[in-house]
Each structure stands twice: as C-alpha cells, then as structure tokens.
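Notes follow once the structure below has been shown.
This view holds just a subset of the chains, kept in their places.
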Amino acid sequence: MNKQVLYKRKVHFYETDAQGIVHHSNYPRYFEEARGFFLEEFGFPYSRVREELNVDIVLLELFVKYKQPLFFGDSFNIKTVLTKIDRFFFWFEYTVEKEGKILAKGKTKHCCIDRNTRKTVSVPKQIQELLKDG
Amino acid sequence: MNKQVLYKRKVHFYETDAQGIVHHSNYPRYFEEARGFFLEEFGFPYSRVREELNVDIVLLELFVKYKQPLFFGDSFNIKTVLTKIDRFFFWFEYTVEKEGKILAKGKTKHCCIDRNTRKTVSVPKQIQELLKDG
C-alpha cells in the first residue's frame, strides 16, 4: 500500500484575502508543509536531505482542484499519499479535509537535483528506501 | 481568435527561496497578476468587477508545469490567453517566457460568485462581452 500521513494545520490570518477566504496560492505551500511532514515522519527531514545528500527536491508539476474555501479560524487536515516513485520521479496526492468534508485536492510531481550543478540526478537510495512500499 | 495579453514582470528578491530560485508558489500569484492585467487591458479592472458587479472571480482549478527556474534579477513575460468561456466558466492559459525561452506553462479555470451569498452566478454579460472573441 502507498505510504501516507495526515498533516494537521490551522489557517493563519495572513493567509486570507479580501474575498475572506484562504488565498489559493497558499495551497501549494500547505502541500510543501505536508511533504516536509511526510519526510519527517519517515525519518529523513528535508533539511537533512539537503545537507547530507546535497540534493534539492524540485517541483515539476502542480495541480490543485478547489471545491470549497478555507476560512480564518479553520482547522484542517491534509492527507498526503506518495502515489508513485521510479528512478527519477515521484508523485504525491493531497486531500484537504475539514470536519470530514473534502475541500480541495492536489497532485505534485517531483525530481531531485544536485545542489551544486542543478542537474537532475536519480532519486537517492536513502529516499527510495524511505518512500517505497511498506 | 482568442484574446491574449503580454504581461511583463521582474522577479522580486522576496519571491526567491533557499534553492536560489523563485519559489513555485509565486507562479499562481504571477498568473493572478496577469489575469488582472488582462481585465485591465480590455477595460474592466477586477476592482471594478468587484465593486460594480458585486462579483468575485473564483479559482476552481490550477495547473502549472515548471520547466526551467526563474532567478532573482530575471525579467520575464507571461503570455496570457483566454482559451474558452461559456455561461458559467472560463479558462486561461499562461506561458512564462524569458528571452524567447519557455520556462513554465499554466492553466486556470474560473467561475463567478455573488460576493454576498458566495453562490455561483453566470458570468456577467459585461465580462462575457469583454472576453469573447474579436
């Protein structure tokens, strides 16, 4: 089965806009937080990935479907699933939920690059091990 | 032919991240700026849409494909095309270019809501007129 985590978050006031809702550009940031939590939960925080493996994780594709807005004061969860990983790429899916109701969905595609050359490298073995099925 | 505008922009330092590039969450913001410029160019700025028609434009779907990064100091263009509009929805496509090279592509889907009820309404005639072909 695919690995997944549940990331809990509250809306900050500065994330709202003049429509009175969370501005859409915060969702990719929430997803980034959720991925960070995912790596942490499986024992290899992104700060260590950068320092120990000299690798940056790069976002290649982003998709978000907004169904219902988030408001200031809301507490919500992001269910984060690693749906696929191969030698060079990996994909996450996100479900933003409040009180059991799905508010938004997202998908991201990533690769790894060498921090010095910025060239694509294969996903490091340590991350492969970390992310692959149970 | 579809209506389009060319929006010019420079990267601000605060839009960069510790990878030394523009953080991916700024692209939806750039697209929002480009849509605003689009409405302005065709004579109906979004601030007037909100005040005169009492309508908010809502983002329903966002897609971004990141090919090459933007760096601090970069000047770039966003070619913004209204690709489709019907009674309830409209779609934009964006091409982020620097020195003739495509760095990223994006798509967004939108609808209009009444600012008081937050219920979906049909796209106001004034915007329909504005956006429709030639």
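First chain written, first letter: the chains are A and B, and each begins at residue 1.
FYI, a residue touches a chain if its C-beta (ideal position, glycine included) is under 8 Å from a C-beta of that chain, and two chains touch if they have at least 3 such contacts.
Predicted model, so just to flag it, every value in this text is computed and none were measured.
Each chain in view is the same protein; 2 are placed here, and the whole complex, as held in this structure file, contains 4 copies.
We adopt the following convention: only the chains that are shown with their structure count from here on.
In terms of their C-alpha centroids, the spacing between chain A and chain B amounts to 24 Å.
Residues of chain B that touch chain A in their complex: 19, 24-26, 28-29, 32, 56, 58-66, 115.
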